[in-house]
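I'd like to ask you about the structure that follows.
Note that one protein chain of the assembly has been removed; the remaining protein chains are unaltered in position.
Moving on to chain A:
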């Protein structure tokens, strides 16, 4: 099982509902976020192109954060989801510096925190909260090894990209373009 998420940059309107849903679902402390919206405007006026991406931890298959963790707190969990075990985390921040996507932060309680793909919901057969709440239904979540999962189907149909694949991380967050 390899969990992954696909986000349709053509459908996303950048409303940040996913950000608020995540903060509410996961009790993310005020002033912090596990997911966020990036808007990239590119081109020469008036030929401008706008890409909107809802970003979060890429749950990489070759995670630099898991590799550099000195205590094993950062680890691969069910379906390749990268998690931090807070009772093992010493807050050394090595994983934060190792992440090319800057997806992690230090929780005010001292341990390092990040997106969990809402594993607690996924285990119950539900969608991650950001996916569930999206008003334009621009996010797809599922198992890459299952050819009939939402994410596998949409990746077969559409063109997609991942963020900085040249960093060698094998990210599991796909952006439909």
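Worth pointing out:
Here, a residue touches a chain if its C-beta (ideal position, glycine included) is under 8 Å from a C-beta of that chain, and two chains touch if they have at least 3 such contacts; residues count from 1.
Quick note on the criterion: contacts and distances are computed from a predicted model.
Per its UniProt entry, the chain excluded from the display bears the name "Nitrite reductase", taken from "Dipeptide ABC transporter ATP-binding protein", "Phosphoribosylformylglycinamidine synthase subunit PurQ", "NADH-quinone oxidoreductase subunit J" or "Nitrite reductase". Screening A:94, A:155 or A:173 against the full complex identifies A:94 as the residue touching the chain left out. Of the options A:76, A:111 or A:160, the residue whose C-beta touches the omitted chain is A:111. Although one chain is hidden here, its contacts on chain A can still be listed: residues 16, 19, 31-33, 36-45, 55, 64, 67-73, 86-94, 96-100, 102, 104-106, 109-112, 163-164, 166-168.
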